[in-house]
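Note that one protein chain of the assembly has been removed; the remaining protein chains are unaltered in position.
Coming up: chain A.
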Amino acid sequence: MLSDAEAAELLAFLTPSTRPDVKGKATKYILGLSGSRDGCRFLRSKPDLLAALFALTSDPSVAIVKDCYHILINLSADETLHQVLVCEVQVLPVLLKNLQDPEFLFSDQISTVLSNLSRHDKTCRTVFQVLQEELGLAQLVEIFCNESFNRKARLHYLGPLLSNLTQLPEARSLLMDRDRCVIQRLLPFTQYEASVVRRGGVIGTLRNCCFDHAHHAWLLSDAVDVLPFLLLPLAGPEELTEEENEGLPVDLQYLPEDKQREADPDIRKMLLETLLLLTATKAGRLTLRQKNVYPIVRELHRWEKDVHVGAACEKLVQVLIGDEPQHGMENLMEVDIPQDVEDKLREEDAKEQQELQEEERRRREEEK
């Protein structure tokens, strides 16, 4: 690693007045450095270097700016640098300002940095705060959903950013503002074929929102109608009976025989978990039964190869076809679970996970 004197020398090259070719060499070198864990940790100890680098993101040379953004992506991938970047270098206001510029060349890189920085609770809060000061969550959704907002960037990584932000209750309540059309905008992207990142981000966001059971009735009502958007990616080309079709939400009726399921098992699992969350309240369970969710999950289960997704199907079906819980325990999210029962359940859960992993291993071997 560099000595302090060498680092100081390097820092001297990172000024706007340095000759472009020398500056370019310096940023290239740091880009290489940021590719390794040790390099990142070294840079963490040199906030003035980071600040100089960040200042170069407004350099007139596009190549240098690009390097700087890639360095930022690398640095933000390491959780231990989040505090330095957010508090000392204060990258957020500049990043968020540039993000709003429809001509900005590196908005995709900014999206990635932001989604990295918001991954952990502590910096996530800071990201959210600065976001609210700079443009607001609703505006961020607007930019994300308008695919022609910036012709030079696709902004898919704003999806994971939204998913991270909605870990915070404040972000969730803004997203589910009943006087505005915010979460509704995200729904069509549960089937966005062009990017698994965008799809996953949106579905993660929806799952986070479903942790608030107070919003379930609204999410399932006509005002949002979240259910078809969660079910469609799970539905396949299998022909259902006329009766089953008629009972489904309209978007799921009479699907064509070339209908494709969500290709990513993790996203399928996330969708099933979201549906399971929606069964926490009695009204939610009734709606899911009424809207004929069962045949969709049944066909998915029949088709599913991934053991974890298969297990998630089974859990959902158990709630759908099971008896209603006794009076006073209708809201599954509010049921008091005694410590000993909880311990036991956790134990069983761990055991189940283990079994599933074994099953997975076994299946893989069979395939070989």
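The criterion applied here is as follows: a contact is a pair of C-beta atoms (placed from the backbone, for glycine too) under 8 Å apart; a residue touches a chain by one contact, two chains touch by 3 or more; residues count from 1.
Please note the rule applied: contacts and distances are computed from a predicted model.
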Which of "BHLH domain-containing protein", "Tetratricopeptide repeat domain 4", "UreD-domain-containing protein" or "CLUMA_CG016281, isoform A" matches, in UniProt, the chain that is not displayed: "Tetratricopeptide repeat domain 4"
Candidate in contact with the missing chain, chosen from A:Val22, A:Val62, A:Cys87 or A:Val250: A:Val250
Option touching the unshown chain, where A:Asp222, A:Glu243 or A:Asp336 are the choices: A:Asp222
Which of A:Ala12, A:Ala63, A:Cys87 or A:Cys181 contacts the chain that the document leaves out: A:Cys181
Contact set of chain A toward the excluded chain (per top definition): 138, 142, 179-181, 184, 222-223, 225, 228, 245, 250-251, 253-256
